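Next up is a structure, given as C-alpha cells.
Missing here is one protein chain; the remaining ones are kept as they sit in the complex.
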C-alpha cells in the first residue's frame, strides 16, 4: 500500500513500480494482481497497482498519472500494446522501461521485455490432439471459435484456421466464428454451436475454441445435441480440466504463468540492481497440452493463487 | 329538508381557519366552509381565490398550515385521498381528466372501486357496475374504449361517473361543467339533484353563475384565500355575488360593440379538413366574429386549420392580398399575421415549468434574436410589456407559469400571441374556467384589439358570451356552417336551433 | 340536409371499418415482422429452421431472456424502467453459486438468491416510488453497484461445480423439452395473469397511464410502483438462477445483453397494444423476434458483426412499421 510511504523508514529509496492490467475480471488477471502484490511486498518495491476491466479510457490515464508521479519501472500484465499507446508514450517520455507479461503476440520496441506463450505451439498441440482423436483431420468439419478483440486469441484462432485449411479440413461455417462479448462468451459459443448443429446434425467433427470459457459453452452445446464432436480450449481453468476428466472436453492448454511471471520479475530485479535491461525484448515459452492422461496433475490456472 | 332540521343536524363537512401557503403564495388565509347534508353548496371566487386549494386541503392532498376540518362533527386529518374516500368524501378535481391507456369501464371503477375477489378482478361485475354508472348519467359510451379515444366531453362524463360510483356522502365537484355542453349539463344537474335528495352533501365550484342560481341551495364566496360570506342562494343576487367576489362593484360585463368595420382581412374558401366540411368565411379588420356550435362541431378544428396547426384537405386561406400556401404550418401563418390562442390552456397554451418570459419568447424568437442569437434584454422587454398590458399578476417575468392561477395563465398565452401583433387573432374558448372579473377584462381586451384594426375569430360554447362579445356570429354543425347572424339580431333560441342543425342565413 | 347530415357519419363509419384492417396490419407490425422473419428463415433453410430440434433450440435460447423481459414488462407497465434487471440476475446466480459452493443446501441457496433479487427490487422501488428518483438514474446506479457486488461475490472469477440437481434445473428435460422453457412459460403465464386479471396488475396500468389521476382516484401510487420493482427484482433473480444452472457456472457479467434486449422486447411489444402500453403478449413476440433473428442468422452462417448490424436494423424496422400507426393520428 502506498499510503505509508510518507515516512520512509529505511535509507534506500525503494524501487517504484507501476503495474497494471486491463483484465482484472479474468481469473488469471486476478491471480496476477495478487501475485505481483505479494512479490512486491517481499522485494520491498513500492508498488502502484492499477486495474481496469478493459476500460482503457479509465485505466490508461490512471497509469499515466502514476507514471507522472514518478516510477522506476512499469509492469504490464496481459494488456496488448495496441491499447496502451498513450501509456507507452508517457513511459518513453519519462524514460521508464516497460516490462510485460503476455502483452501482444509479436516483438515490439515498446517493451524492454515481453514474455508470452508460443501461440503456434498452442495451435500445434491442440490440433494434434484433435488430429489424434479423429484419426486424421483431412475432410473433417471443424469449427473455430475466436474473439478478435483479444490479440492472443485472435492470433491463435487465425493460426488454427490456417493450419486446418492447409491440412484439408473444412471450416464449419466457412470462417472463424466470432464471440462478440467476452462477458457472455459461454452463452454465445453455446448458441453458435447449438445453432450450427441444428442446421447440420452430424455435421461437426470438432470445435477448436480459443479459450476455455467459450470452449465450455461449446462443449455443453455438443453434449446437449448428442453430437460426438471433440472440443478443445486454451487456459486450463479448473472447469475445463474437470470437463476433460469427465470426458466432455478433449483437451486444453496449460500456460506456465507463474514461471513466466517469475522470469519477468527476475529481469526487473536485475534492472533494479544493476540497471541492465534484458538482451531480447520478446520471448515465447512453450505450453503443456492437458488431456485425459495428465489432467489430474495440472494446477488449474484459476486456482493459482 | 326544513331549515330548522338542517340547522340542528350535524354538518356534513366543516372547515375553519384554514391556512395554506406555498412558496411565496398565501393560497388560503383563514378559509372557512360548512356544507350540510342534502344540499348543493356553491363555492365561488375569482381565479386564484383558493377554491381548488381548499378542496385539496379537505381531501388530504395538501397539509394545511393551520385550521381544522370536521366531517359529520368529527375532527379529521387525512393523509391522502384514500383516507378521505374511506370517510365518504369524494372529489372530482379541476382539470383532472381520466387515464388515457385504460378502458372506460376501468376508469369508472378505479382503485378501491374495482370489484375483485382475492386480488383477482371480476371483469363481469366490473362491466355491469360501470354500465350502471353511465346509465345514471344517461351516457352511451362504449365500455371498452380507451381513455384517449374519447372526446373531451366524454372524458369529463367518465370522470363524473367515477365520482358517482363511489357512493360518496360528500361529493365535491371542481368546475365539472367547464368543458361540457348544455345537454350534458342538464343530465349532470338531474343526477346532482337526485343525489341531494338522497342526503348527499355536494360542494359545487363553478364560474358560471347562472348554473349556481339554477342548481345550488347555498353559496360561499372566497376572495384572496379568505371566506367572505356564506348565504342562501335565494337571498342572493347576481350583481351582489359578483361584486363580493371581485371586491368592488360589478362592471358592465360586455363592452360596447364596434362602430366601424374595415376591409376583409382573412378570406377562407371551401375549407375541408377531417371534420370541417366546405367552410367559407370572411373576417374584417376591427370585427369580432363569434363561432358557436355543439361539442365536436368542428370549431376547434377550423381554428387549428386557419392557424396552420392542422393540415387540411382542400380549400384556400388568404390574409389580406396574400394567398397562404396549402397547409402553411404555424410558423408561416404567424408570419402572415395569423395567431391562435388554443383551447387547452395547460396542454397547448403554456409550458407550465417554464417562466413567463420564456413562454412569451417562444412565439417571438424572430423578433428577439439577431442571426440566431437571442437578446435576453429584448425578451424581458416584451415580457414586461405583455404583463403590463394584460395586467398579469405575477412576482416577476421569471416566475413559473405553473404557479399562476388559470386566468393569469390564459393572459400569458394572450401576451405571447399579441406580441406578434397579429392581423387575425383566433381564440378558442378564451374564457373557459375563468372568473367573471377576468372574463370582463378579456372581453375589453378583445374589443380594444378590434378597435386597433385586428380581425378576431372567437369560439365559445356559452351563447350569452357569444352574443355579448361578437359583432357577427356563425354557428357550426357537423363541420359545416349552419347559420350566420349579426350579433345584435341574435338570440339564444335561434342560435341553438342552428347548433342542432337547422340551417339558414 | 338530412342527407348531408348522414353523409359524413356514414363515411366516418365506413372509413373506420376500411382502415381497421390496415390499422391492424400496422398495429400488428411487430407480429408481422416476426412472421416475416420466420417465413424468410424457413424459405432459406426449409429443412432445418422449423424442425423440432431447431424450434426447441430457439425456445431454449430465449427462455431466460423471456423471464427477464417479463420482469421488465411489469416495471414498464407502470411507466418506469429497470436497467438493473440484468445485473440483478447475474448477482442472483452468483449468490446461489457461492452459497452452494460453500455447502448451503440447494433450496436455501436458491431462496437466498431470490431474496437478494427481491431486496434489490425493493431498493430500486423505494428510490423511485418514495424518494422520487428518476427510474433511469436509480436503476442505472443500482446496476453499477450490483455489478460491483457480483464481482465481490464471485471474486471476479467464474464459479462452477454446482450440485448436479441444481444444474438439472437449467439443463434437464421433460418430454424432450428443456426445463427453462417450462419455467419461462410459467413465468410468462403468471405475469400475463397478474397484468390482466389482478387488481395490482390493473393498478399498474392505471398508474402507468397517469400517476396523478390514479393518485387522486385513491390508488396508492407509491406502493403500486414499489411492488412492480420488487416483483421485477424477484423474477430477474429467478432468471439469473436459471442461467447459472443452465450454464453450470456463474460470473459477474454473464447476463450479457439481457437487459438491453429485454427493454427492446418490451418496446417492440408495446406497439401491438392499442393503448401503446407494455403488455406481456407483445413482449413475448419481441423476445421471439430477437431469438429467431439470432438463431436464423447463425443458421445462415452470417458473420457475427454483420449479425449485430442487422439486428439493430430489424428492431428499427419492426418498430417503425408499427409506428406508422401513431403517425396517422
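By letter and in written order, the chains are A, B and C; residue numbering begins at 1 in each of them.
What we mean here is this: a residue touches a chain if its C-beta (ideal position, glycine included) is under 8 Å from a C-beta of that chain, and two chains touch if they have at least 3 such contacts.
A quick note: this is a predicted structure, and the numbers were derived from the prediction, not measured.
Asker: What are the shown chains that the left-out chain touches?
Answerer: Visible chains that the missing one touches: A, B, C.
Asker: Going by the contact rule already stated, which one of C:86, C:121 or C:156 would touch the omitted chain in the full complex?
Answerer: Reading the full complex, the residue touching the unseen chain is C:156.
Asker: Would you indicate which residue among C:108, C:186 or C:316 is in contact with the undisplayed chain?
Answerer: C:316
Asker: Quick one: say which of C:147, C:188 or C:227 touches the chain that got left out.
Answerer: C:147
Asker: Contacts of subunit B with the missing chain: which residues?
Answerer: Those residues of subunit B that touch the unshown chain are 21, 23-26, 224, 247-248, 307, 309, 329-331, 333-334, 340, 342, 347-354, 358, 361-363, 365-366, 369, 372-374, 376, 395, 400, 416.
Asker: Spell out the interface residues on subunit C facing the chain that's missing from view.
Answerer: 127, 131-134, 136-138, 140-149, 151-152, 156, 260, 263-264, 267-268, 304-313, 315-316, 319-320, 323-324, 326-327
Asker: Considering the whole complex, not just the chains shown, which residues of subunit A touch the missing one?
Answerer: With respect to the unshown chain, the touching residues of subunit A are 1-3, 6, 24, 50-58, 60-62, 65, 68-69, 80-86, 88-89, 147-149, 151, 154, 178, 180.
Criterion: only the chains that are shown with their structure count from here on.
Asker: Expressed in steps between touching chains, what is the minimal separation of subunit A and subunit B?
Answerer: Graph distance in the chain contact network comes out at 2.
Asker: Could you name the chain whose Cα mean is nearest to the mean of all protein Cα atoms here?
Answerer: C
Asker: Most remote chain relative to subunit A, going by C-alpha centroids?
Answerer: The most remote chain is B.
Asker: Distance between subunit A and subunit B based on Cα centroids, please, to the nearest Å.
Answerer: Distance between chain centres: 71 Å.
Asker: CA centre of subunit B versus CA centre of subunit C: separation in Å?
Answerer: 42
Asker: Could you state the distance in Å from the CA-based centre of subunit A to that of subunit C?
Answerer: 35
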